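Every protein chain except one is present and positioned as in the full complex.
Think of it as A and B in the order they're written, each chain with its own count starting at 1.
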Amino acid sequence: MSRFPRFSFRDKDLPPLSCRVGRRGRVLDLPLIAWLTLIWVLLWSTFNLANIITGVIVAAAVCLAFPLPPVDLGLRLHPWGILRLAGYLLYDMYTSGVKVTRQIFAGMPHRAAVIGVPLRCRSDLMLAAVAVAVSNVPGGSVIEMRRATATVFLHVLDADRPEELEAARRQVWRLEELTVRAFGTADEIARVAEPPPPPQLTAGRPAP
Amino acid sequence: MNVWIQLLDTAGALLVLIGAAISLLGVIGMLRLPDVLSRSHAATKPQTLGMLLVLAGVALRLRTGMDLATLALIAFFQMLTGPVASHLVARSAYRTGQVDHGELLFDELDEQLTDGK
Partner (left out) sequence: MSVFEQIDRVLLTAAIVLVLAAGLLLLVRIWRGPSMLDRAISLDVIAALIIAGLGAKSAVALDSFYFPIMLVLAFLGFTGSVGIARFIAVRDRPQAVTVIAPSPAAPPGAGGRSGDDAGSGSDAGSGPTKEDPK
C-alpha cells in the first residue's frame, strides 16, 4: 500500500466514493466524512475555513478510530422523491394529528387493535426507513417489525370501524411507496410499484 | 422598516404559537388516554408536528443561512431519533404484558407470536 490516499476513481477495487489511506489500507467513506464535517461546522455555528479543516480532521480521525464494516446499505438519494416524501409527511402529520386530537376529546371509549401490515420492500434499510416514517405520523405506533416476512405491526386507535383499519393499511403502503421512491435502489422501487399484497385472512375480523 | 419583513416576523411568531398549542394538545392527550400505547400516539404529536412548527417559526424570524441549516439539522435528528425511543417503549410495553389484551379488539401480532412457538 502506498503512503498516499488512493481514491476510488483510480482504484477499481474500492467501493464508490471512498479512499484508501495509510499502510494498513483503511477505507474511508467520503460522504460519511462530509456529513460529519457538516455536523461539526453546525455545532460551532460559524462557517469558516478553520472550522471546516478541523472538522475534516476530526471526522477522519473518528472514522479511522471506529471503522465501520464496508457494506453497501442500498441508500440512493432521489431529490424529487425526498421532496414528495416530505410534503406527504407534513400533510399526513396534519390530518392524523387532527384525527388523534378528535379521539382524545371524544370522551367515548375507543377500541384499539394491533394490525399487521405486510410490506413490499425487502432490504433492511428500507424497512427501517418505513418504520421511522410510520412512527413519525401521530396515528401509528410501531410495536414490532418482522424481518423475515417484512411485516410491520401497528397499534391503531379507533379500530371499531373497518374503514378506519383499511385507511391505516393504505396509509402505511403509501408511506412505504414514497419512502422507497425517495431512498431506495432501482429494484426496490420496481418492487414497490406493484399493487399491495392481498389482505390476510385475519384482517377485518369481526369483534369477538 | 419594510412591512413585509414585519409580516414575516409576525408569521413566525404565529407559527411558534401554533406549535406550542399543538404540543399542549398532545400533552393533554397523554393525560387523558388510558394506556401506554394510546399515550404514545398522543406523544408523537408534540415530538414531531409541534416541534416542526416551532422550528419553522424560529426559522422565519431569524432568516440567516447558518441558523436555517442548524434548525433543519435539529428537525432531522429529532425525527430520526424519536421513533427509536417510541418503538422500544411500545415493544417492551407489549412484551412485558402491560397491554391489556382484553381491551384490544383483535391482535394479529399475538396470533403470530403464539403460532411461532
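Methods note: contacts are C-beta pairs under 8 Å (C-beta built on N, C-alpha and C of every residue); 3 or more make two chains touch, one makes a residue touch a chain.
From a predicted model like this one, the values you see are computed outputs, not experimental measurements.
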Please identify, in ascending order, the residues of chain B that touch the omitted chain?
1, 6-7, 9-10, 12-14, 16-17, 19-21, 23-24, 26-28, 30-31, 36, 39-40, 43, 46-47, 50-51, 54-55, 57-58, 61-62, 64, 66-67, 70-71, 73-75, 77-78, 81-82, 84-89, 91-93, 95-102, 104-107, 110-111, 113-114, 116-117
Hidden partner interface residues of chain A, rising order
42-43, 45, 124-125, 127-128, 131, 144-148, 208
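Note that only the chains that are shown with their structure count from here on.
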Take the average of all CA coordinates in chain A, do the same for chain B, and state the distance between these two points in whole angstrom.
17
In their shared complex, chain B is touched by residues of chain A numbered 38-39, 42, 45-47, 90, 93-94, 97, 100-101, 104-105, 109, 111-116, 131-132, 135-146, 153, 155, 157, 159-160, 200, 202-203, 205, 207-208
For chain B, which residues count as touching chain A in their complex?
22, 25-26, 28-29, 32-35, 37-38, 40-42, 44-45, 48-49, 52, 65-67, 69-70, 73, 79-80, 82-83, 86-87, 90-91, 94, 103-112
